[in-house]
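Our next item is chain A:
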Amino acid sequence: MSKITIFRQACKGVEDCGICIFVCPKQVLIGSDEMNEVGYLPPQVKDESLCTGCQNCMISCPDFSIVVEKDASKPAAERGEEDG
Partner candidate 1 sequence: MSVSAHPFRRYMRNHVTRTTTCPGCGNGIITQAILRAIDELGLDMDDFIFVSGIGCSAWIPSPLFAADTLHTTHGRPIAFATGIKLCLPEKNILVASGDGDLAAIGGNHLIHAARRNIDMTVVLVNNGIYGMTGGQTAPTTPRGLTTITSPHGTLEHTFDICAMVAAAGASYVTRWTTYHPRQMTRSIKKAIVKKGFALVEAISQCPVQFGRAAKLGKAVDMLKHFKENSIRIDKARNLDEEALKGKIVVGEFVDIEKAELASEWARLKQEVMEV
Partner candidate 2 sequence: MTRTELTIAGVGGQGSILAGTVLGSAAVTYDGKYAVQTQAYSSELRGGYAATWVVVSDEPVVFPRVTRPDILMAQAQDSINRFSHTLKPDGILIVDSDMVPTPPDNIGHIFRIPATSIARNRLKAPVTANIIMLGALCRVRRVVSREALEKAIVDAVSKEQEQLNLDAFNLGFEAVREPMD
Partner candidate 3 sequence: MGRGKKIMTGTHFMMGNLACAEGAIAAGCEFVSGYPITPASEVVNRLAKRLPEVGGIFLQTEDEIAAICSAIGASWAGQKALTATSGPGISLMQENIGFAVATETPLVIVDVQRLGPSTGAPSVGLAGDMVQVARGSHGDYQIVALCPESPQEMFDLTVRAFHLAEKYRVPVFLLADAFVGHMREQVIIPEEKQLEIESRKIPKGGNDPMDRQDFLSVDVAPMPVFGRGFKAHVTSSCHDEHGMRNLSDPEVMHRYISRPIDKILNHRDDIIQVEADYSGASIVLVSYGTVGRSARAAAHLAQAQGLRTGNVRLITCWPFPDREIRQVAESVDFIVVLENNRGQLYPYIKAEAAHACRIELLGPETLGQIHDPEYILARIREMIK
């Protein structure tokens, strides 16, 4: 299974940003009501088992707030890394 880490303090919140939620093909991430120290609402992981490890959220995060460690056992195609 892929592993998602959210650095809450670096995040600028899903209200005005939320790009991670938008680019996730499997709706792994959702909003939350829990503020970080500067008042933003970082996302939370709804169901990590749905994560394919595509890293879209990590690559598109403007604030270096998400790290996704890929499940090395799955090939890239299966992880659904988009290359539009």
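Basis for inclusion: all candidates are chains of the complex that A comes from, given by their letters.
Throughout what follows, contacts are C-beta pairs under 8 Å (C-beta built on N, C-alpha and C of every residue); 3 or more make two chains touch, one makes a residue touch a chain; residues count from 1.
Since this is a predicted model, take the numbers as computed values, not measurements.
Within this complex, the numbered candidate that touches chain A among 1, 2 or 3 is 1. Across the complex, candidate 1 is touched by residues 3, 5, 7, 9-10, 12-13, 15-19, 21-23, 40, 59-65, 67, 69, 81-84 of chain A.
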